[in-house]
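A single structure is presented below for examination.
The complex appears here minus one protein chain, its other protein chains still in place.
Chain naming follows the written order as A and B, and within any one chain the residues start at number 1.
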Amino acid sequence: MSLFTISGSPHVHSDTTTRKLMYSVIYAMIPALLVSVYFFGMGAVRVILISVVASLLFEYLIQKYLIKGPATITDGSAIITGILLAFNVPSNLPTIILIIGAFVAIAIGKMSFGGLGKNIFNPALVGRVFLLISFPVQMTSWPVPKPLFAKGLTDAITGPTPLGALKEELKKGETVQQIMDNGVSFLENGKQVVYHIPSYMDSLLGDMGGSLGEISAIAILIGAAYMLLKKVITWEIPTAFIGSVVIFTGILWLVDPAHFVNPLFHLLTGGLMLGAFFMATDMVTSPMSSKGQLVFGLGAGILTVLIRVFGAYPEGVSFAILIMNAFVPLIDLGFKPKRFGEVVK
Amino acid sequence: MLKTFKLGGVHPAENKLSKDSPIEVLPVPKRVAVPVGQHLGAPAIPLVKKGDTVKVGQLIAKSGGFISANVHSPVSGKVFKLDNVIDASGYRRQAVIIDVDGDEWEDSIDRSPEIKKEIVLDQKSIINRLNEMGIVGLGGATFPSHVKLMVPDGKKAEVLIINGVECEPYLTSDHRLMLERGEEVLIGTKILMKGLGVNKAMIGIENNKPDVIKHMTDLAKDFDGIEVYALKVKYPQGAEKQLIKALINREVPSGKLPIEVGAVVNNAGTAFAVYEAVQKNKPLIERVVTLTGKSVKKPSNFQVRVGTPVSELVEAAGGLPEDTGKVIGGGPMMGKALYSLDVPVVKGTSGILIMPDEESHRGETGNCIRCGKCITVCPMGLEPWLLEKVVMHKDFARAEKERIMDCIECGSCHYTCPANRQLLDYLRLGKGTVAKIMRTRKK
Partner (left out) sequence: MNDVVLYAVLSLAAIGVAAAIILYFIATKFKVIEDPRIDEVEEALPSANCGGCGFAGCRAFAEATVKQGSEKNNLEGLNCPVGGNEVMAQVASILGLEVEEKEPLIAVIRCNGGKINSPSKVSFEGATSCSFAHSLFTGEGGCPFGCLGLGDCEAACDFDAIHINPERGLPEVNNKCVACGACVEACPRDIIELRPKGRKEKRIFVSCINKEKGAVARKNCTVACIGCSACFKVCEFDAITMKDNLAYIDPFKCKLCRKCVEVCPTNAIHEINFPPRKKKDGDKKTPAKTLAVKHPEKKKEVVVEKVNLTEKVKQEEKPAEKKTDTKKPGPDSVEKDKKTDE
């Protein structure tokens, strides 16, 4: 018989492992993956595959040859970064740009801080924002969504996103109602085309322009429900984030409905759902305590609204989350969990 | 709605394999090694020497201070020698080794089977009797019981709480004791109430023991002032502070004892020992020990004399399984891994868990992913991830500030961590170092 083992207590362990948590997140992203492939076809497949493979490859190479330590790519975190990065780009993004994005996300966003658990900023968002600022044209030409196997359409045909279209027209001085009724006209391959803001049903299901992950709110919600059930994420951040966006856009809309679109529109368009459930809730880059998480979500929501409504970009979720990531160490210091037996002085 | 504590808690698999095994009296071994330090506080001072003849229940070591306890011989025979004997950790401690001859008891001990209900002694005499008989807390902490009943000036005891929770997986000694000797436990409770000077007692039992709850509730009808409460199954419900919070909804302040909120907590096994001490004049020389494990042929509850080597219990339960990887004294959450099977049973041994090799090894440690689960499960509201980091960086001032001394070492954080981080190891290291620093500060 082998020697007895001596270790400190406890001598049992729960089933939860890092890998199980990561893979639960990956499973939760499957509905959104399927919807993106349905609407964007082979473009989506290409983007997702390349992003995931590049992320895994870069992480493996850096861990094995630069850091010269064990390679931990099987824990699933690089796959998540790859998928989230894919979710944040248009499906016609050139491959080389995508690979650069994956490199920045993994090498700078994650490994340079010390690997899993040590990064301050959400790696996928670091990659996405880097690409947005470095390759603005390629990152903002959105293919028009089409149901799978529809004939005659390729992703060479691009159009605006609902938020993008809205912002452009509001700048020109039109009111929200006019935009909704008349649509937006823009040049496409030399022709004058009218783009109509999609209906709520279309936005919900995913029949709208945008990046792979942000189009279908329902797919995100299904995934989110799975993660909440599996206790991979908790309610605080999504509720605070979405709640504050609804409240602040609601206030603006009530004050001036001609120039501010209603909260439901904000909910269903742009990357708010994706951001609130998958990006802001990233464990590594969000606060640890319940109160801290609420503050984090609230801050992200306010920043999103500010950027969307008053800022230069039509979409503010990525920047909002990155800015709040920077505050997380401070939030952790300020918001401690409730202690047992607190001595009231 | 079952009562419970609000903050934290985990749900390890219960595995109460031996809950239906009635208490079996283990035959007296051929040789016992009785350590003189089986309790919190100063070790007792031996009174016997090599060659002396002793009887069961004879005083063989006298209490070594205010916080200390008497030690009595669990067997009759001749003292073989006084020597250092290994304890669970492998360190050697002074013990009285006795060669067993027959089973002759001290005449003062009442060995009749009848249950004596009437309590004759007064409060002061009860406390003295507990001191004489070497009664210590049998829940595992082994704090001298007579000291617990001596309420310091300025504090007032309002309620006695009996801990029948047994929240550790696998352990069933309190379960069987309450089921088979429930009336004695209740009389012991009454004695403790009198010793403490209160007329209210609450017995907390976890809801995974419905037979015990029913039995004790029925019996308690004949006892004034004793109420039985079923508690939600959640580890560590049996921890003193959590039990008090669940039953009377008061939180013991940081750094203070339960008497601060008017409560005194005693284990159900201690209540039984108190009954035997006061009503039968019997010192603490034996106790119920669970021997269990998934590969054990006969998971059992043995009534064992103190000083019996663990190997005897293992033999009686069907022998050491082939695939044994770890032998644990206590439960899997807070028990101590034993150095070898030669370790003697002591007053604080509630159970022996034989763990198969495939469950005995820790997973590989990864980076902390800041998931926050350790915070969610900590019953004391601490941040184990932060305390581990701070201890690794040797910043003990920060560790003290972040309330590392509040940690009850329940192991919930370590149990939960998805990255298999060795949280409790570092918390213990931190607590030890901070305690040392605090002691030197006082000087």
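The definition used in the following text is that a contact is a pair of C-beta atoms (placed from the backbone, for glycine too) under 8 Å apart; a residue touches a chain by one contact, two chains touch by 3 or more.
These numbers were taken from a predicted model, which means no experiment stands behind them.
In the complete complex, the residue from B:K200, B:R250 or B:R362 that touches the missing chain is B:R362. Considering the full assembly, B:R92 is the residue among B:H11, B:K30, B:K49 or B:R92 that touches the omitted chain. Within the full complex, the residue among B:A13, B:I115, B:A141 or B:M392 touching the omitted chain is B:M392.
Of the listed residues B:F272, B:F302 or B:Y426, the one in contact with the hidden chain in the full complex is B:Y426. Contact between subunit B and the unshown chain involves residues 84, 89-92, 337, 339-340, 361-362, 365-367, 392-397, 421-422, 425-426, 428-429, 432-433, 437. As for the chain not pictured, it touches subunit A at residues 2-8.
Operating definition for what follows: only the chains that are shown with their structure count from here on.
Per-chain Cα centroids separate subunit A from subunit B by 51 Å. Residues 1-2, 4-14, 16-18, 20-21, 72, 75, 114-118, 283-286, 288-289, 336-343 of subunit A are the ones touching subunit B in the complex. Residues of subunit B that touch subunit A in their complex: 7, 10, 12-13, 90, 169, 241, 245, 251-256, 320, 322, 324-328, 330, 332-340, 353, 355, 357, 359-363, 366-373, 375, 378-383, 385, 403, 406, 409, 411, 414-416, 418-420, 422, 424-425, 428.
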